Structures are given as C-alpha cells and as structure tokens.
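Heads up, one of the protein chains got dropped from this complex, but the rest are sitting where they should.
Let's look at chain A:
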C-alpha cells in the first residue's frame, strides 16, 4: 500500500499550534535598566524564571539600533529564553535573525476612531511582565462590573475573570483561568482558554448559549434543562463537562 509506505518514510509532520507565550514588552532599550528590573522580578517570583521562553516586543521603542544582543544576554542570565522579537524597524529584524531569533510583525494596532473601526468593542487587558504563575495563587485576573452586552467580549488572558452583572445573549466572556458570573449568564462563557483543564465556570443563573472549559464545550441544547436558571459550577471531568448545582 503506497499510502502506508509514504507515512513510514516521513520524519516529521508540520502542525499548527497555539502556545501560551510570555511577551516582554520593552519600554527601554537600555540593557542595564532591563537587568535592574529583572533582578527585582526574580526575587518576587523565582519559580517563573526557569528557562521560560519569551518574545521580546520592541513595538513601543523607537530605536533603530537596539542593543539586542546585550538585552538577550541579560535575559539569559536571568533564565529567560528569548525566542523571537516582535516589531521594530528593519535593522532590528536583521539583528534578530543574525542572533538566531524569529521575528514577528508588530501587532495590529486597534483603531479607536468611530469611523475606522470594524472591530468589535473588545475589552483588552494589558498583560504586564510575568507574574508568579507556578505558586498556583491568584494571577493577573480581571473584575468586570456591569452588564456585558450582545457583541461585547470581556477577557482575562491571565487568571480568572469575575463579572459582577449579567452576561447577555450574544456576549462572550473568556478567561485563562475560571469564569465567575454574579448575575444571569445568558451568553457564551469560555474558561481555560490556554488549556487549563482545572479551570471552571461558576454562575448564579445559568442560561448560557455555550459553556467551554479548555476547549471542551456544551451548547445550550446540550445542557440538562433542570440546570437552567440554577446556581451551578461547570468543570471538566474525564473529558466531559460536568454541570452540578452549587449548594
């Protein structure tokens, strides 16, 4: 069988993947200032600095001749592994390649003006420098107060999302950690968007269009009607979403 023989001969396959990645957004091109700040961070969160891959974002810098090599060295000295650079002018791109790093184009800037914005009103959380993840404690979560309306999206790219208010039909709430809704949940709720299988969804009044934990989902019509209107928790158990009443 020719098909089988072909498969045996391949040494690898290419696959698309979305991996969580820490972006180190540089606001200074001075390696000494980066070194001083990193030293402080290491003492706060030693568990984070264990050969953690980072992408150096230089979008907010305006320096054509960046001391990229020295900045990388400072990072490695603190057990951060720069794997790529994002943004910057052509010389920065060339030196990234020379250092064996990848280069990403700058993130699309979000137009703010009313006429030029086809995008949804996305509520975005600024990701700060790495926070202590490994301790399993509270990470950079987010609290949203007020109704999340149809077409709006509220996300917490790190940690938990707490919504104090209703999530209406057609609205979407997402979190890297768990999603907590203190109000009716009528829209979509996605927890563990980076693959955290321990995340959950907790809400007072379940009418969700969609529930998802780490990519495993249930639609409204898959939800046991007895759970609708109830105060529930949603967790991943043996690759299935389990919805149980909060008592």
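Keep in mind that, in the parts below, a contact is a pair of C-beta atoms (placed from the backbone, for glycine too) under 8 Å apart; a residue touches a chain by one contact, two chains touch by 3 or more; residues count from 1.
By definition in this document, contacts and distances are computed from a predicted model.
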Subject >> Absent chain [UniProt protein name; select from "1,2-phenylacetyl-CoA epoxidase subunit B", "Chaperone protein HscA homolog", "Septum site-determining protein MinD" or "FAD-dependent oxidoreductase"] >> reply: "Septum site-determining protein MinD"
**OP:** From the listed residues A:64, A:91, A:105 or A:151, report the one that touches the chain absent from this view.
**Re:** A:151
Original post:
Of the residues listed, A:166, A:189, A:208 or A:223, which one is in contact with the missing chain?
Top reply: A:166
**OP:** Name every residue on chain A in touch with the hidden partner chain.
**Re:** 112-115, 117, 121, 147, 149-152, 166, 168-171, 184, 186
